[in-house]
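Take this structure, written in structure tokens, and hold onto it; I'll ask about it next.
Of the protein chains in this complex, one is absent; all others appear in place.
Labels run A and B following the written order; every chain starts at residue 1.
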Amino acid sequence: MFPPIPNASVAGEASRPRFSERDLVRRSASEVALPTTRLTEIAKLIDVTKCIGCKACQSACLEWNNLHEDIGYNHGVYDNPMDLTPNTFTLMRFTEWDNPESGHLEWLIRKDGCMHCADPGCLKACPSPGAIVQYSNGIVDFFHENCIGCGYCIKGCPFNIPRISKTDHTAYKCTLCSDRIAVGQGPACQKACPTQAIVFGTKDEMKAWAEFRIKDLKSRGFEHAGLYDPPGVGGTHVMYVLHHADKPSLYAGLPDDPSISRVVKVWKGVTKYFGMALMGAAALAGLAHYAVAGPNKVTEEDEDSAGSLATGRDLQPPRGHA
Amino acid sequence: MTNPWTDIKNTDLVVIMGGNAAEAHPCGFKWVTEAKANRGAKLIVVDPRFTRSASVADYYAPIRQGTDIAFLLGVINYCIANDKVQWDYTKTFTNASYLVKDGFEYADGLFSGYDESKRDYDNETWEYQVGPDGYALVDETLQHPRCVWNLLKQHVAQYTTEMVERICGTPKDKFLTVAQMIAECSSPTKAMTSMYALGWTQHSKGAQNIRTMAMLQLILGNIGIRGGGMNALRGHSNIQGLTDIGLLSNMLPGYMNLPVDSETSFDRYMSTRAYKPLRPGQTSYWQNYRKFFVSLMKAMYGSAATLENDWAYDYLPKLDVGNYDILRAFELMKQGKMNLYFCQGFNPLQAFPNKAKLAEGLSKLKLLVVMDPLQTETARFWENHGLYNDAATAKIKTEVIQFPTTCFAEDEGSLVNSGRWLQWHWSGGTPPGEAHTDAWIMAQIFVRLRELYRKEGGAFPDPILNLNWSYADPGEPTPEELAKEMNGYALADVADPANPSRKVFQRGKQLSGFGDYQDDGSTAGGCWIFAGSFTEAGNMMARRDNSDPDDTGMYLNWSFAWPANRRILYNRASCDLDGKPWDPSRKLLEWDGAKWSGYDVPDIAPTAKPRDVGPYIMNAEGVGRLFVRGMMRDGPFPTHYEPFESPILNPVAPKIRGNPASRVFADDWKQFADIGSPAFPYAATSYRLTEHFHYWTKNNHVNAVLQPESFVEISVELAEEKGIVKGGWVRVWSMRGELFAKAVVTKRIKPMICDGKTVHIVGIPIHWGFVGAARKGFPANVLTPFVGDANIETPEFKAFMVNIESSSGPVA
Partner (left out) sequence: MTAPREHGAPADIQSGDAVSGTHPVQVHRYKAAARINHWITAASLILLAVSGMSLFTPNLFFLTGLFSGGQWTRTIHPWIGLVLFFSFSLLFVRFWRANLPVQADRTWLAKIGDVLRNRDDDLPELGKYNAGQKFVFWSMSALILVLISTGIVIWDQYFSPFTTIEVKRLAVLAHALAAIFAICVWIIHVYAAIWVKGTFSAMTHGVVTGGWAWRHHRKWLRELVVKVDGSKAAEIPHPHSATGPSSSPRRPS
């Protein structure tokens, strides 16, 4: 058993947050002064192979975050709701897969939600200063008072996670329970998980724990068991243990090799500089031209010629051809 | 459960069959994942559906619902044939060597003594041969043709791999893989645990399903050891407590039972209960029955229970039929013979079979009283909800009174979990509105009723007037008062028999265990098995010390486990004949030459010599029973019976329909589909989903979000055959009713070939009704047959026949 996180202390001291604005390493559309000391990186490890799809995490998430999801319909599957929503930060996704090697059916159940990338695409795409922040412990969090609801984070995210609320028009996603972690607790989903399929600790602890799990899985014939900590986004602070780490996309389309889309990189990178340069150049070119060539003025002759033309005395033949 | 939840982490093999622990017991399932992660344990799931449990299993084998006995007898046959038997255990700790009476036999699905007109047996021959000394005859060499072992061998011989495949639809190779994995656990150093629940109990042969696995576990030597056992996963958090304190109509607290009509005197009653040992030197703990019974009567009637009046024996009602079970209650309502019904924390309109019949019964009542923290369909049975509840409201005369009660989080008391732990809990909130505790409501009714009897008399007011009701506030006994009463207390100073000058305990003090119980009226105790839970040392159920020396999973200082804080029943069987653990790495107890000690409270007298006294101390034999004598109505060995509604004839006994000893009311026969009826070609089963708890959580918004709408599950093959699309509406109907639901079309259900016939499965979750936050829907019991298990009348919810078609959805 992974040692459980002790229950919250009731001492006054304990409720003082252990990290704050001072611990930011990234802040959307703005610069931050890097903190002198970095917090220990934390991570949530989701062991898909231990998950029984009970949705306790989903319900704990709704309850802790005081979210009110609509009562939907059955769509012929166990997933409900059918997708992440502004109120559903985490969602169990069920996949029935016939393993061609073993000939056995496998029911792959993955808890979907924000991966808290080391290189967060949402934050990169966000145009609003301070709407998305990253703490030095790895948590990527949304500050709703700064969010303008543009949905750029959705385009930036390689995992299709943020959702815009139709009510307050700001973006929502898993906070990794930053409010709980700030006072020494684990995320609500982890607390609710009955089988320790979700564990929480430092990123190093989680990697070591994953190693332990992978060894067990390999002994059971899952030779491709492995840890999902995709390097394309600099690693994540929510990681998976997968039985088939060679095929992440089996798990309801978990990206095989996620990274911030090249399109987003171009958009938020070269386009920005190129665009500003081009527009500036156009304006400067105008100024320069004016300074060199000067204005193009209508002369008295022009007026006279026009007058002559208007009165039918124009003798000047047309130039060129119509 | 014989073992606590926490002990499952010690196992090597988990067999989930007749249950779906991951789905229905997700919190307890953590111990399975612990065993897998830390011990390398394997998990096998055998189920008609590839369940959430199967999703984390090492091996899954499909089985047609209602054929578990055939499967397990097949495994027993495999173990015997392949010498995969824990021989030392089987020979000495089971009744394998006992000789059975000559008249006993089995043929064509019936045991000796069957009377078709009564649908019952004369079980006179289902007994051991008894010698002139009163002891059963045994042949320790297992050579005697009438010894239990040879009868068992003969009985299981027909359950070959081929027969298992024919009956169960389990492909041969899959059955053999499962049998092999199970058989490995015959090694004394390997333990297998069986986790089961309603998937085994809700059949017309539910009790025998469980017995079959118990027999297998005995021959594998897996009972009484760490990581072994027969583990019934309880559904409600306190359903174990319900049976413990005797809330079934024929029971008294502590698994004592109510007298029947013929037992007109106390002596007559006692003559069939205090079992004499059947082998020399055996404990036969029920010899103490009188002590438990007298103490119970003293707790109930106080000074009105005296030696002279046989401890008020006459106050007890005497059963005129076997059992006033719920099926009978509704049959009586329907016949107009029962006209007042109290539903306390119970929603029978959803929870019992054949909703139409239940509604008819409720409509004929004069008064229905519902005590529940939530609005229930039963309380609203008279309300018309179109197709969902098509009640003829104007014609229903039943008066319904609803008493809102507190829910578990709003009151104090103990809950008994599956592992028999009595865990005290405290109120976490104030009840809303007019809600009161159940104890308050019952006490208020009682006090008023007693007053009426006092004023008006009546035919026999004594049991009411003399009921011991000495609570500080008669209008509301406190949980502590009730708990202390159940534990037991001294009514007089009691001296130590060995040293009369020493007082064992003083009048008015709490008893320390059931060993203190007396049959002379000097002690009172409401539930002998709970003795020790609230002693002079305080409330043992409230203990929360989770220390666990050497990580055995026993946690002796956490709450209290009945009996006597013992965590693993029959734990003496964890040691060999000399009292040494079968598996030293799995030590639980040990005989040190003078006494038993170890990590658990020994389930044997502490000084009982290992070779003299058998581990099964509640049994008169001192051993576990492979042959159960006359204790089960439907046979001393389990045998395969088809469900009452079945796609095929019983391959081992084609003339037998259902369980021949099950009670069926006349009208209900007419509502069974014929065997193999083309009108109802699909084998249905009902079950629970993780997202919901019975019919409660549909009242809760969050649960309703997670599973908002009723559905049925079918295979891709059946969907194609019937033109049903994933997420589309279907209509499902049986001989008793119809429902509309969404279709979950899945690879997790596959058609099976049984007896040469393709059998499609229709899976029906039970949770929906016409009240609550979730979308209106139909409960599964609109379809299910009104028949129960032969022994305990648990309804056959798990196997029945239906038809299905694509539909446009319910229109009123």
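Structure notes:
Definition applied: a residue touches a chain if its C-beta (ideal position, glycine included) is under 8 Å from a C-beta of that chain, and two chains touch if they have at least 3 such contacts.
Being a predicted model, the structure only gives us computed values, none of them experimental.
The undisplayed chain touches these shown chains across the complete complex, A. Touch with the chain that is not drawn comes from one residue among A:4, A:17, A:221 or A:307, which is A:307. Among A:102, A:160, A:219 or A:249, only A:160 touches the chain left out of the display. Residues of subunit A in touch with the missing chain: 29-30, 127-129, 146-152, 154-155, 157, 160, 164, 166, 169, 261, 263-264, 266-267, 271-272, 274-276, 278-279, 282-283, 286, 289-290, 293-312, 318-322.
In this text, only the chains that are shown with their structure count from here on.
Rounded to a whole number, the gap between the C-alpha centres of subunit A and subunit B is 50 angstrom. By the touch criterion given at the top, residues 1, 49-56, 58-59, 62-63, 68-78, 80-81, 96, 98, 104-109, 194-197, 212-213, 216, 219-220 of subunit A touch subunit B in their complex. Against subunit A, the residues of subunit B that register as touching in their complex are 22-23, 26-27, 29-30, 32-34, 36-38, 40, 50, 52-56, 58, 60, 690-691, 701-711, 725-728, 742-748, 773-775.
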